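Removed: one protein chain of the complex. Kept in place: all other protein chains.
Labels for the chains are A and B, by order of writing; each one numbers its residues from 1.
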Amino acid sequence: MDQQLSYLGVPLTRPKVAFFDFTSCEGCQLQILNNEATLLDFLNLVEIVNFREGMSEKSDNYDIAFIEGSISRPDEIKRLEAIRHNAKIVVALGSCACFGGVNQLKNRFNDLNWVKKEVYGDFPIETIEVHPLEKYVQVDLKIYGCPIKKEEVEKIVTNLVVGKSITSPEYPVCMECKANENICLFELGEPCLGPVTRAGCDAWCTNNRRGCWGCRGPADVANVRQLEEIMHKYGFSNETMLDRLECFGGFASLTKEIKKTKKPAAKRKK
Amino acid sequence: MIFKVFPKKKLSLLYELLAVNTMVGPTLKGKDRNGKSLYDFDVLYTFDDLALDYTATIHSAKRFVLPYHEKLSSFDINKTDWKKHVDINVYKPLVFFGMHPCDINALNKLDMVLAGNVYPNPYYIGKRKNIFIVGLDCSPEPQCFCHSMGTDSALHGFDMFLTDLGDKYFVEVLSATAFDFLSQIKSKEPSKKDHQHYKQVNALKNKNFATNVETNDLTKILDLEFDAKAWDQWGDKCLSCGTCSNVCPTCYCYGVEENIDLDLKNANKIRSLHSCNLLDFAKVSGGHNFRPEKSTRLKYRYYHKHRGFVEAFEESLCVGCGRCGQACLADITPPEVIASVRGKE
Partner (left out) sequence: MKNKLDFIDIMHGSDGHHRKEDPNSFEYSYQAEITNVYSLTKTEKLYQIQIADPKLRTKFTFKPGQFVMLELPGIGEAPFSISSSPVRHGDIELCIRGAGNFTNFLSRVQRGTKVGLSGPFGTHFPVEKMHGQDLLLIAGGLGIAPLRSPLLSVLENRSRYGRVDIMYGAKNPDELLFTYQHEEWRRFDINLDITVDQADKQWQGRTGLITEILKERIQESTDLANNTFAIVCGPPIMFRFVCDMLTQAGLPMQKMFVSLERRMHCGRGKCCRCNIGSTYTCIDGPVFDYWSVMNLKEAI
């Protein structure tokens, strides 16, 4: 384990790695532990010094912090800032850390006190609007997905250690979905965010005939205007589309625009 | 060319003779939301899997010669030294049963780039040489414009080609292997009447095309209309998703990615189909992108197919199968794009 890592004769440093979680289901971290077949190779590449879900030792001496979860309480902000201070590289792990994830759905209600009352009843806890890590600290790298894909994490970690740059596909899920010879879900009568969502998941959901919900956020070119037309053409309402676009929070800036232009129509309905 | 005829009921016999090999062909994949049958090419396990009355398949036949993803080579790494292993990933012959002329012509066009020219590509050639093709005639669908592209009939690139004459098949025989198989099912010489019937069937087919693309002087018009507003309008609609290139029978542009195994002892090199409509298609290291706009990328897809390829090979890289237009969620279809770019003449 302690022998010097190298690739093509280039010596590599084995980074000290820590895993942390905030508001989340901790499923992304579980994905990493789920990797029995390759876990040993993974541990050979990095030295894990902090991983509550996987070990009892703890250290604040780490190079890379993988952080799962979104920020939904004031005390989380302080803890996040401390991690940022300790780490050289902060990696947002999964949709919650990248965009707020499913947790940010509560922001939709506009009245946090009402939400608190509904959820916690007479035992309220101090919560704030849910935001991604980026809102409070600088994030160096994002690993997308709900949950993350373990093969992708392994590739990213290998590239980090070797010193290759880390890139996510810039194109939408359709590219991967078609390459898997799927039938387009719109043709089968199901809505799908594949045309605007960042690929890299190998069309996990659509391979299983489930429409995409956009967990990886928008592709570098996300033609949401055109998606709106497609949804209408195939008989889906704006609500159906917005439900999906807002589910993981990745499309926040884009949905705001749609809502703005659609307001008069919504009023008429009422 | 040698012609034969055989009664329709002998088709299953021909299939069974060929079926000692791996069979692929059109098969029913399901129904769409309006109840319309959806077909695709896939491996066939019995004669009943074969759907010879198929309408255009969603994907083309290209994946059998040009897979979407393919490992080009793998490496064993030992410090500063390494070893490269090349496998062209073809191990057995394949029988393709029931390929329409557009798809046969698409393979012929791919041959021009990938098998001919300088640097023939063995990954492609290995698969192409090991595919036995039984062609099949078709009747035009609304989206078909193969007659505009001159690809409505296949002259070569197959082993035998079947035309449906009602109670029998009229066969064009292009290879000795095909001739052998036809002898085994006791096919006959076609009569004068069969010739007549064959000509009638083809004449009728030619009358049934609903979509037309004007290709006269198209190479020059594309240059003249390089800055046409129409490109921007189509660009606004484009999702930059690469669906068109994936379903296209002739799109072959690709990207190569190298990956290192988690143990740092092995690496591999993967070729993946790319699309000129994807954002990073012409991005170079350092970050400069030669085609940052959706409209320019879309335009270059048409430039490659209808201008560049014509200049290089005297024919277009489009076979008019209409699949890209059918699959495009934004309804971008070649006949409409070309008509709008041509403008008023």
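Note that in this section a contact is a pair of C-beta atoms (placed from the backbone, for glycine too) under 8 Å apart; a residue touches a chain by one contact, two chains touch by 3 or more.
Being a predicted model, the structure only gives us computed values, none of them experimental.
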Considering the full assembly, with which of the depicted chains is the omitted chain in contact?
-> A, B
Using the definition of touch stated at the top, determine which of B:167, B:189 or B:311 touches the missing chain.
-> B:311
If the missing chain were put back, which residues of chain B would it touch?
-> 17-18, 20-21, 72-73, 75, 77, 80-82, 84, 86, 88, 91-93, 95, 113-114, 117-123, 125-126, 129-130, 132, 177, 181, 184, 223, 226, 252-256, 258-261, 267-269, 274, 276, 281-286, 290-291, 296, 300, 303-304, 307-312
Chain A, residues in touch with the chain not shown (by the definition above) | 7-10, 162-165
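Please note the rule applied: only the chains that are shown with their structure count from here on.
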So what's the Cα centroid distance for chain A and chain B, whole Å?
-> 37
Would you pull the chain A residues touching chain B in the complex into a rising list?
-> 5-9, 38, 41-42, 44-45, 154-155, 158-159, 162, 164, 170-172, 174-175, 178-181, 183-184, 186-189, 194-196, 219-221, 223, 225-227, 229-230, 234
Footprint of chain A on chain B - complex, ascending | 29-30, 32-33, 38, 40, 58-59, 63, 68-69, 77, 79-80, 82, 236-243, 246-247, 259-264, 272-273, 275, 278-280, 294, 327, 329-330
